[in-house]
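A single protein chain has been omitted from the complex, and every remaining protein chain is retained in its original position.
Entry: chain A
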Amino acid sequence: MALLLPILLPLLGFALLGLFGKRMREPLPGVMASGLVLASFLVGVGLLLSGGARFEAAWLPGIPFSLLLDPLSGLMLLIVTGVGFLIHVYAIGYMGGDPGYGRFFAYFNLFIAMMLALVLADSYPVMFIGWEGVGLASFLLIGFWYKNPQYADSARKAFIVNRIGDLGFMLGMAILWALYGTLSISGLREALEGPLRNPSLLALAGLLLFLGAIGKSAQVPLMVWLPDAMAGPTPVSALIHAATMVTAGVYLVARSSFLYSALPDVSYAIAVIGLLTAFYGALSAFGQTDIKRIVAYSTISQLGYMFLAAGVGAYWVALFHVLTHAFFKALLFLASGSVIHALGGEQDVRRMGGLWKHLPRTRWHALIGALALGGLPFLSGFFSKDAILAATLAYPFGGVGFYLGGLLVAVLTALYAMRWFVLVFLGEERGHHHPHEAPPVMLWPNHLLALGAVLSGYLALPHPLPNLLEPFLKPALAEVEAHPLAPGAEWGLVALSAAVALFGLYLGYTFFQRKAFPAWYPAFEAWSREGFYVDRVYNALVVNPLKALSEALLYGDQGLLRGYFGLGGLVRGAGGALARLQVGYLRVYALLFVLGVLLVLGVMRW
């Protein structure tokens, strides 16, 4: 029963704030929402220290409502509620004065509750509830400023693109049900031990579940919704579209690791898609001019890294990157939020620059975030990225091609991370603002996140050094036989990726500080700005034909309706004509009566 508490507490906050949030004075909804998430975090820590928990209640026939707190879901629970709490606190300051203050925190708490349902679920249908719930919360929060039609469109786009993935999730569940007659994750894990019964059908189920992950985690080819999702307030981007919800796909793959470790081909596809996405996100980040969209594309790229790790079989490494990424990406977004706040709503990096001397705290947050993202040695991003790169060589589904691709993306990541930092904080001032530093309620969460972005990497150091995370997660993940690299080779790789990251950071700094661009760069930037025209291709190939079809159907429907209207009008006219016979004069009735009698007599006679 205690396991229900972490879900029910934020859900209670959602109910209370949804009902009474409008009547509460300004900081109260935010304080209440943050407090409930913190309570959820503490309950989760307590349960985890007591060795996990399990909850089961009768629900649908054959499908109990089962929750499980094991190391894997425990780690996610701590990330969701811990980072979520910090972002809640930040939002108390950031959303101040917004007319939808109470509504915002109601949605935020709904999101936390649904995310925890997703994470703690021990059966796919329960996970699906959370899966859809976070999708709903994401939709509501992207379209939070719904009066701007462009933002409302972005929200719809995110929802519809996610729906494609959700269809895959449902079909995958259906196949698993048909094959094994159970959707309990622990039950399936036991059923999958030993020889597989129907490998090709199982591979299809794995692919379909992964399609769900593609939609939720914005992987190629369903990545188009995430950049537009930046229409929501910045804390939403930090919480939902960077730290937690978008990593749900990675979590799904890790949760189903027993399935994917038995399907090498599907795992290979996951790794390829991950690498492709990492490339796409990194390349698209270069041309963006919106401070949040740069970070959004970097999120896509980093999610690609996570899938690369999960695809080669290094599930714990994927979760390691989820953890470090949650810290430094939330930090980057919240620092961006502080910059936007400081400039009074300005989001275009072309009108920023030179903020280094104006924002004495936020500049360090942004620097730590950007360097952690770029993989500067001894920051968290370096360790997790290096673990991914090493895993591509050490784990059975990996290969040298994945390693080289990952290394190239690491250079690109360092480059665009520096571009972001240089454009915003260095150089001359290009705007006409009077920047002011954020209030303490927004600074303190960033201090803590920056601490996490520096330290969280030390949970899992390369081989001879202590690695706390892998043994912690081991019981919850599938056994994959890795060939550990020789210590010399491993440290050689570490040195190589450190050198690559330093090279990328230095190159990025000089490149964007001095604006010494090679000749082909502007053309590349133009392509990058449009995200390589993927949106336009989708519009031409999918969206517009569907729109034309629906308009044709609408036209046909209207024709049909017009026909029915005509029929109705005919009957009404006939009724009106007949009603005119009833004039109210007795003698007319008598005459009609006589005529009728004559008619009947005449007919009988004839």
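Just so it is clear, a residue touches a chain if its C-beta (ideal position, glycine included) is under 8 Å from a C-beta of that chain, and two chains touch if they have at least 3 such contacts; residues count from 1.
Criterion: contacts and distances are computed from a predicted model.
Participant: Any idea which of "Imidazole glycerol phosphate synthase subunit HisH", "Na+/H+ antiporter subunit D", "Pyruvate dehydrogenase E1 component subunit alpha" or "NADH-quinone oxidoreductase subunit K" UniProt assigns to the chain that's been left out?
Facilitator: Answer from the record: the omitted chain is "NADH-quinone oxidoreductase subunit K".
Participant: Who touches the missing chain here, A:Ala58, A:Val400, A:Ala579 or A:Met604?
Facilitator: Checking each option in A:Ala58, A:Val400, A:Ala579 or A:Met604, the one touching the absent chain turns out to be A:Ala579.
Participant: Residues on chain A that touch the omitted chain in the whole complex?
Facilitator: Touch set of chain A with respect to the missing chain: 579, 582-587, 590-591, 594.
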